[in-house]
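Encoded as structure tokens, the structure appears first; notes follow it.
Omission of a single protein chain aside, the complex is shown with its protein chains in their original locations.
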Amino acid sequence: MAVSDYIPVIGLEIHSELLTNSKVFCTCSAEFGGEKNTRCCPVCSGLPGTLPVINRRAVEFAIKAGYALGCGINKFSVWDRKNYFYPDLPKAYQISELNLPICLAGEVPIEYEENGEKKSKVIRINHIHLEEDAGKLVHDDLNGVSLCDYNRCGVPLVEIVTEPDMRSPEEARVLVETIALLLQYAGVSDCKMEEGSIRADVNISLMRKGDTKFGTRAEIKNVNSLKSIYRTIEYEIKRQAQILDRGGEIVQETRRFDANKGETKSMRSKEDAHDYKYFPDPDIKQVNLRDEDLERLRAELPEMPRERTAKYIGFGIPEKEAKIIVSDKVISDFFEDALKTYDNPKSLVNFINGEILRRINLGEIDKTAPRYSPAEVAKLVQMSDTEKVSKNDAKEIFREMAEKGGDPEEIAKARGMLIVTDTGKVLEVIDQVIASNEKAVGQYVGGDVKVFGFLMGQCSKALRGAATPKVIKEELEKKLKSLCD
Amino acid sequence: MELEMVKYLSKLAKLSYTDEELEQAVKDMTSIIEIMDTIKDIDVTYDPYKDNHNVYLEDLREDVAQPSLPTDKLLQNAVNQDNCFVVPKVVE
Partner (left out) sequence: MTEKTVKQLRELLDRKEISAPELTKEYLKRIETVDKSLESFITVTADKALAAAEKAQERINRGETAPLTGIPLAIKDNICTEGVKTTCASRMLENFVPPYNATVMEKLDAQDAVMLGKTSLDEFAMGGSTQTSAFAKTRNPYDISRVPGGSSGGSAAAVGGDLCAASLGSDTGGSIRQPASFCGVTGIKPTYGRVSRYGLVAFASSFDQIGPIARSAEDCGIILNAISGSDPHDGTSSRNAVPDFNEKIGKGMKGVKIAVVKEFFAEGVDDEVRNSVMAAIDTYKAMGAEIVEASMPSLKYAIAAYYLIASAEASSNLSRYDGIKYGHRSDIVGSYNDLIIASRSEGFGDEVKRRILLGNYALSSGYYDAYYGKAMGLRQKIREEYADIFTKCDLIITPTAPTVAYGVNENIDDPKKMYQADFCTVTVNIASLPAISTPCGYDSKGMPIGMSIVGRMWDEASLIAAADAFEKQFSRIPAKL
């Protein structure tokens, strides 16, 4: 049987770190990185006698994440302990939520292309809960030990649990991308895959076409890039199809994706007893949410991608271009700021999607810490539009802004790119050119208008930076016409 | 309580027993479970909503980061290397 005879059934558990200042149950900094074990205290390192004290903003961010993903909110939320032993979990339990999670069911629409065809679908969210992250292990092969760094222990996470609604690797990839964008817009997570601030567990099973019952699933833990999510699913579809083709059975188990080999493999030894023994954490009082709290949090949500896209299309920006801008919150925010200086959306979008994104994609610019401000770029685009600099020079000026920073007008001046229209000078130069090119002028007057280009060139050369081509052309035409009369 | 159950629980709890200890543990646990089983007579269920301590958002801790513990103090009771806690190499 071919792989295409099976329908993959995919559900995701997406973990995303929340952008709080402090950790979820203690006051250590929740920032990414830091020297090993320098962002730890008795609480997050699980010292005897310590107690978790829940961070208000973490709860608020989880609620906002819920709203961003169209979820209902539980007005009475209970934290539970999930008990298991692992060296990255110093308390030997993770504080999580089982029965009364903070966010209830929701829906996330996704759009993608398949064989050049536009598709859209709605993926259901089962719930979202707030929990704590675990630490990091570094393996020292030489000494045969693993080193535990607890800096990440206790960083707040939301776990977004989807229904098994996806049917292809692409749908799964696009969902994660879409959710990451929504969380970024909601301002609750930066969703940096490379820093592990968003990761997914992938649940996947296969069923034969025509079947209605799902097959046995495997869970692939901790897949940490969009590409890996796609490849994991691709690999699992093949692996499970092969087993089913042989008449074998899929083992319900936890697997790990090896990005180097592009394979998944079984993770935990079978002899180990597994039971998380969830129970309500007696150290944390249940949290009640009032309608007014929820209304306030919902009102605090900024403009979301869908609203922004619609707004941009309303500006007259083509849908495709609008979506490019919106698909990156940093860029979209930049655009919004630039508009405050120069209210010409079309022109700004052209410059951003053309010049700025090109250089970002080339790796020339760190978009999160550019040397230029939105106002400076807006000014540059405006200068180009009003022909204070030429289109080509505008690109050159931007290159310098990106490399060294600086005001576009100052750069243009310093590099002699600024066009100052001095009509007196223009007329003076035209008179000189006409005087010293009698032959050509004669030809023009005689009806050979082709020589206009030559004369124009002579004027432009002498007027570089002092006038726009448009002005030179107008004045020259006027002068020559007067000679014809 | 059955021997198998005690063995299973000890696995969950990360405890090991010699055969002799295991035999004693089965005896002790059987006797203890007898007391626990008295609750089988009564029909009650837990209602999480009754355990409401009226905690609201404003009662929760404000999100302000404070200095952490110096690393040497964090590690003072542990076998450590390179400012980290050390365990035998974990293979997933």
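Each chain carries a letter (A and B) given by its place in the written order, and its residues are counted from 1.
The criterion applied here is as follows: contacts are C-beta pairs under 8 Å (C-beta built on N, C-alpha and C of every residue); 3 or more make two chains touch, one makes a residue touch a chain.
What you see is a predicted model, and the numbers here were worked out from it, not measured in a lab.
Colleague: Looking at the full complex, which residue from A:P90, A:G215 or A:P345 touches the chain that isn't shown here?
Modeller: A:P90
Colleague: Against the chain that's been left off, what residues of chain A make contact? List them.
Modeller: So the residues of chain A touching the unseen chain are 42-43, 45-54, 81, 83, 85, 87, 90-93, 146, 148, 272, 275, 277-279, 281-285.
Colleague: When the complex is taken as a whole, what residues of chain B touch the one chain not shown?
Modeller: Against the missing chain, chain B presents residues 1, 5-6, 9-10, 12-17, 25, 28-29, 31-42, 44-47, 50-51, 59, 61, 69, 73-74, 76-79, 85-90.
Here, only the chains that are shown with their structure count from here on.
Colleague: Could you please state the distance in Å, as a whole number, between where the Cα atoms of chain A are centred and where those of chain B are centred?
Modeller: So the centre of chain A lies 40 Å away from the centre of chain B.
Colleague: Within the complex, which stretch of chain B touches chain A?
Modeller: 8, 11-12, 14, 48-49, 51-58, 60-66, 68-69, 71, 74-75, 81-90, 92
Colleague: Applying the document's contact rule, which stretches of chain A touch chain B when the two form their complex?
Modeller: The touching residues are 20-22, 27-30, 35-42, 45, 53-60, 76, 78, 85-87, 99-100, 137-141, 143-150, 256, 267-268, 272-273, 275, 277, 280, 285-290, 293.
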